[in-house]
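One protein chain is absent from this view; the other protein chains keep their places.
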């Protein structure tokens, strides 16, 4: 069965199991001319990799990425980028007791029931180890998005019932990576860390959530209906292992807010930098309409408004816990008591922060391509590249020159 | 741009604007041999159509469906089913003030900014009128799902801060359609109705949410990762106009639940009806493992467990309200005060109940087809149909006979 | 089952059977701002419709198209365009003898064997009547392509063993529509018509082929490998009912040509109009490399070279013939002699000329969108449309102005 790819023009296809030989991602839809190195990808993988702190699994994976194609002399060539990350520290032996006795609330039984078999070493294909592929793809999307002034940031805003106070985008950028919990509010991060320790010492685990926000996503992304921005983002976020809720804008709270309170009046945006463009075109008396607030979360009618997009994603507690639980062995027909000892995260959001950011970057870039805002063929970055008269010289990327053969011949 | 279709094997493609000539849906992936009439579809459309009560828009649309293809002599033929619903009561004139002055928090401006123009009569393509197409498609999916024992039900479980107490699936089936709010708890429904009236009389609107639940969805639906059951359901639900949150299982609450509390032990399911199958196969000493609870919401590792799937979807308050608001006219460059008077719903979930059910049916059937549980070619219902030796006589549908040429030739 | 759509960004979804109530096409991916009327579509449908001459079926179908969505005030809005053509002259009664006795070499038996049933009135879904939908979609693609200087023309170059001499593109444009055979060489057309008459009078039918050619398709369309230009065009042409061969460039003859004879040297294109662009950019000493010939058929490495694309498509003889043939009745178990009398074409290519042109237009436009050469959101044609600072003012369409917010922020 399929299920190993997402994206329409920026398309990511993946493979790999947590204790198999390697993880792999194939990324198509990357325009030529982007400067890209394995280090660019590695930087993001290092943020996701295990063993970063006491509150993450101690599995010793270097997560070293190798790029097999699509890059030449340090620049992308427009062809698919194949990446591989070897699994180095797979120790599947300790999972043998669970081959025919499913761990509580894992995918063990659903996989075995569906497929008749499964990669029983660790979570196999259902393991969050798969997200190494997503972060690798996101690293490429991020490099492109940044060229267009798009920024994305996420931080852990709740663990158990500890809720972080609201923080600004700048605080998220500054503080998130400073602590192992990846909460941008340092004091709350410390409280969260202590709470996580408590669960861990009890052999238990706990849930949490991530808040995300964007800057610079242009107006007009998202297609009416099934390819609306929230529909695609919702799919992507709910594909992350162990997520149980996706919200954007006021999210779940919107149910208790009156129309007059949530609705936002329009005013003209007469800021200097925008009006200069108006002067040039000369066809509008004022700047663009702009909403007075952002309870709409950057999306109206399924299409981005140009305001920041923000929302939350929730994770349930990790299911791998040392506490004693009961299962049944379908081969012997006997009940048994088990303990899932191993190298597991006691809480998921801290390591999921780069995953959420990666999925946002991939989703945004896909929409940028669909809206014709990124030249799908080339970025015109590479020195000495060929410029053909036939080819539009990337007007999307180069606002000044647009000598294109593809100009309309009418009117 | 695309965005007008969803589903992989059961695929729905739509068109239509709220004040255009007609709405249309093309449904492909319907096996041949299903008994299907326009009345089957009409029954569901009537549940969604406007003008059903005081708390819904008074727009007078009969929403009469015409089937243009794919059905012969009362049975489907396996070819695409084209359906059209004419718009009869479009009065777009009253929207003229808003052509160049966007209504607050509608898609007016994002559409105009993206496309340079828009169907300014009502919400155009962003109108919830589009869901008439979805309900039509869902009616077909429902007929097939029911053959396999699959049931789906939704009801309004919260309006403003009025929360309905938990109800059983049977109560949902029995009571939801009895009141205009479509809340399965009659007393709460009455309280909700009064609250809605209050908002309506103030020229305001309010948000709310829907709880949904399934019965009979078999184990094993959903593919690992991007086609996981929650990923696809999340996409579908977030495509419904005005939704801001999607949750399944414990949803947003999962963040505060410990692993040991959410995890569910396994026990054997030794119920009579299942063990009979075991006796036949003789290869398992006991019935299937079954979880002791359903905090997992019917899904583990992205794949259905066979337990009920349940969750919630949240709607923000309708943005069309008679209360005075401020906007700007981009043509004149002037601010102006406006009132969106017209025929609008003061709250969305009551009419969205059949939409949520339709989208669940479509999503489930799509997964049923992908898992090989529904014969994609034929249902073998039609009397006198041709049975070929070459063709597998629909083993998926007929558990007794499976004379198929397509049998493996090895072992 | 699917199978009723093609295209990736310009996507056409269809339904309808030859004797069902109506045919329908939904076209998504049409940018906003295109001037479009039902007459634009009707003009092309009239070229395909039956009853145009003695050598086409006499079925009396006006093939009048109705546009149900996606157009407002004469311009497209960027939302899906739904079109319906009612079937007016369906007389399925005469097909009753064939319900359980398949006509030789039709799809009767494969449909019944696959689906257990079929629309037995005429060819049902397998009828070439379906191509009315394709021509409707192609009419829209053509309007857009023409704005970019792209032209497409096809004519009948062989019927039976009568081969038309080579004609120029201009001759094809001028002469093809002058005769009922649609052969651009008038004398050959007359010979072909006589030959067709002979077959028709004998109650028989005959095969033939179409030659197609393009002008103005820009360099750079087509993605490496499975989305190469010939791969997608091959799929499209082989989807046309009754086609048995697709060739481009030297086609089947290429097997007998040596590398040195087929290979084409490169020279500089120093034509005046191109070098002006060179002067502007100043980064190339000469014009673009250009091949000295076009045995490559406008495609190298799966990507267009800017030279004309040309090729041939072959149709087998129509299977509906009045001559007596033998079949079997699977219900009675008896052989029987039948005659397929009715209103049938004695040869297919003449009516397929507009179909081939339509499919070329759809395929080319899809590639234009994928290459970022057509703004997917808007064409900027509509008077008074909204121009937002956020939105790139369609640099693809307007080579002069490109004030875009989406400019890269680096370098």
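Here the chain labels run A, B and C in written order, and each chain numbers its own residues starting at 1.
One rule holds for everything that comes next: a contact is a pair of C-beta atoms (placed from the backbone, for glycine too) under 8 Å apart; a residue touches a chain by one contact, two chains touch by 3 or more.
None of these values were measured; they are calculated from a predicted model.
The hidden chain makes contact, of the residues C:97, C:180 or C:302, with C:302.
Looking at C:50, C:82, C:208 or C:350, the residue that reaches the missing chain in the full complex is C:208.
One of B:7, B:82, B:220 or B:234 touches the chain omitted from the figure, and that residue is B:220. In the full complex, subunit B touches the hidden chain at residues 9, 79, 146-149, 218-220, 224, 274, 277-278, 280-281, 283-284, 287-288, 306, 368, 370-377, 379, 381, 387-393, 395-411. If you put the missing chain back, the residues of subunit C touching it would be 1-6, 8, 14, 101-102, 104-111, 113-114, 123, 125-126, 130, 158-161, 199, 204-209, 219-220, 222-228, 230-239, 241, 243-252, 254-260, 262-268, 284-286, 288-289, 291, 295-297, 300-305, 314-319, 321, 323, 325-328, 330-333, 335, 370-371.
Residues of subunit A that touch the chain left out of the display are 1-5, 9, 11, 13-17, 20-24, 26, 28-29, 31-33, 66-70, 72, 75, 77-82, 84, 100, 111-120, 124-125, 330, 376-378, 380, 382, 385-388, 390-391.
In the analysis below, only the chains that are shown with their structure count from here on.
Chain-level centrality, scored on Cα centres against the all-protein Cα centre, points to B.
One inter-chain figure worth recording: subunit A and subunit B are separated by 26 Å, centre to centre, where each centre is the mean of the chain's CA atoms.
Subunit A and subunit C have centres, each the mean of its CA atoms, that are 40 Å apart. Across the assembly, subunit C contributes 9, 79, 376-377, 387-388, 390-391 as residues in contact with two or more other chains.
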